[in-house]
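With one protein chain removed, the remaining protein chains of the complex are shown where they sit.
Right, chain A next:
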Amino acid sequence: MGKQLIIAIGREFGSGGHEIGKILADKFGISFYDRNILDNMFEGMEKTQEVLKQYEEKTVNPFLSRRVRGHTNSLEENLAEMQFDFIKEKADSGESFVIIGRCAESVLANYENTIKVFIRGNQKNKIERVMKIYSLDEKEASNKIKRHDQSRAKYHNKYSIEKWGSSKGYDICMNSSCLGVEKTAEVIAEYVKKRKEIIGNS
């Protein structure tokens, strides 16, 4: 493998960013972190993992939380901070991995081996994909996409300098609707290979 490789993927709901991440992880033979990050963080604490899934990548309700000397009672905020620490720990350990969401591109902004990717999609394609995966009608799928994207954007923008989905925060931004999930993954893989060459030479 040579040098460490980290691919941080931000994605719109229904764009296939998660699947693209999996394809890339398989292609480069590296670890893949998404929601399973909780299993790694809370090994042997299945009940805790289950509860925390509800609070992942969620925004904080300001009326139900308070901050005192760097501490907060908010489960969402504590979990976010713990996940950021975990992501940094993994990066510091030298491990190569693909990470989905969790502000990873921002958390690892100063790690030169990190390739920051954002996947978006056309509304029509995203709705079709969500309808198929979750067995929803068009309206339900559209609402689900809107809800998730709003929540992701709020969560991301709370902890990151650059806005969610803004090209300034990423190395490569792609519309998965143009080429489809697999071909988009191939293009990104080509980009990653070129970047790896540069990383390897530096």
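The working rule: contacts are C-beta pairs under 8 Å (C-beta built on N, C-alpha and C of every residue); 3 or more make two chains touch, one makes a residue touch a chain; residues count from 1.
Keep in mind that, in the parts below, contacts and distances are computed from a predicted model.
J.: What protein name does the UniProt record of the undisplayed chain give, "Putative ABC transport system permease protein", "Na+/H+ antiporter NhaD", "Ion-translocating oxidoreductase complex subunit B" or "FAD binding domain-containing protein"?
T.: The UniProt record for the chain left out of view names it "Na+/H+ antiporter NhaD".
J.: Check the options A:31, A:65, A:160 or A:175 and report the residue that touches the missing chain.
T.: Answering carefully, the residue with contact to the hidden chain is A:65.
J.: For chain A, which residues lie in contact with the unshown chain of the complex?
T.: Those residues of chain A that touch the unshown chain are 42, 45, 48, 51-52, 62-69, 71-73, 75, 78-79, 82.
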